[in-house]
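Let's turn to chain A:
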Amino acid sequence: MSKVVFDEAKCKGCSICVHFCPKKVIQMADRINAKGYHPAYLADEGNCISCGICGRMCPDAAIEVFKP
Partner candidate 1 sequence: MAERKLFKGNEAVAEAAVRAGCRFFFGYPITPQNEIPEYMSRRLPEVGGVFLQAESEIAAINMVYGAAGAGGRVMTSSSSPGISLKQEGISYIAGAELPCLIVNMVRGGPGLGGIQAAQSDYFQAVKGGGHGDYHCIVYTPSSVQEMVDLTMQAFDVAERYRMPVMILGDAVLGQMMEPVVLPDPRPTDAASAGWATTGARDGRAPRLINSIYLKPDELFQHNLKLQARFEQAKAAEVRYEAVNTDDADVVLVAYGTTSRVCRSAMDRARAAGVRVGLVRPITVSPFPYQAIADVARTARALLTVEMSLGQMVEDVRLAVCGAAPVHFYGTTGGIVPTASAIAEEARKIAMAEVGK
Partner candidate 2 sequence: MKQVYAVPKSLQPQATHYCPGCTHGIAHKLVAETIDELGVRDRAIGVAPVGCAVFAYDYFDCDFQQAAHGRAPAVATGIRRVVPDAVVFTYQGDGDLASIGAAEIIHAAMRGERISVIFINNAVYGMTGGQMAPTTLVGQKTTTSPAGRELGHAGSPIRIAEMLATIPGAAYVARVSLSSPANVARAKKAIRKAFDTQLSGAGFSLVECLSTCPTNWGMAPIEAMEWLEKNMIPYYPLGEFRTPEGGASNG
């Protein structure tokens, strides 16, 4: 299981998670989701520190964060 789980259907592509990730490991996908937004995804799991910031800042409750 990934450290950061995105509920892609709820993502509105606002990029708030990308901006506030201290490790800059989230990116916006090129493809679009069912709502028509570019969804966020964890591009570099190795460098994710499971700080939870992305989860706490996502306005759409689309992110859950886990720590190994």
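As a selection rule, all candidates are chains of the complex that A comes from, given by their letters.
To be clear about the criterion, a residue touches a chain if its C-beta (ideal position, glycine included) is under 8 Å from a C-beta of that chain, and two chains touch if they have at least 3 such contacts; residues count from 1.
Quick caveat, the model's predicted, so the values are computed rather than measured.
Going through 1 or 2, you find that the chain touching chain A in this complex is 2. Those residues of chain A lying in contact with candidate 2 across their complex are 1, 3, 7, 9-10, 12-16, 19-20, 35, 37, 50-61, 63-68.
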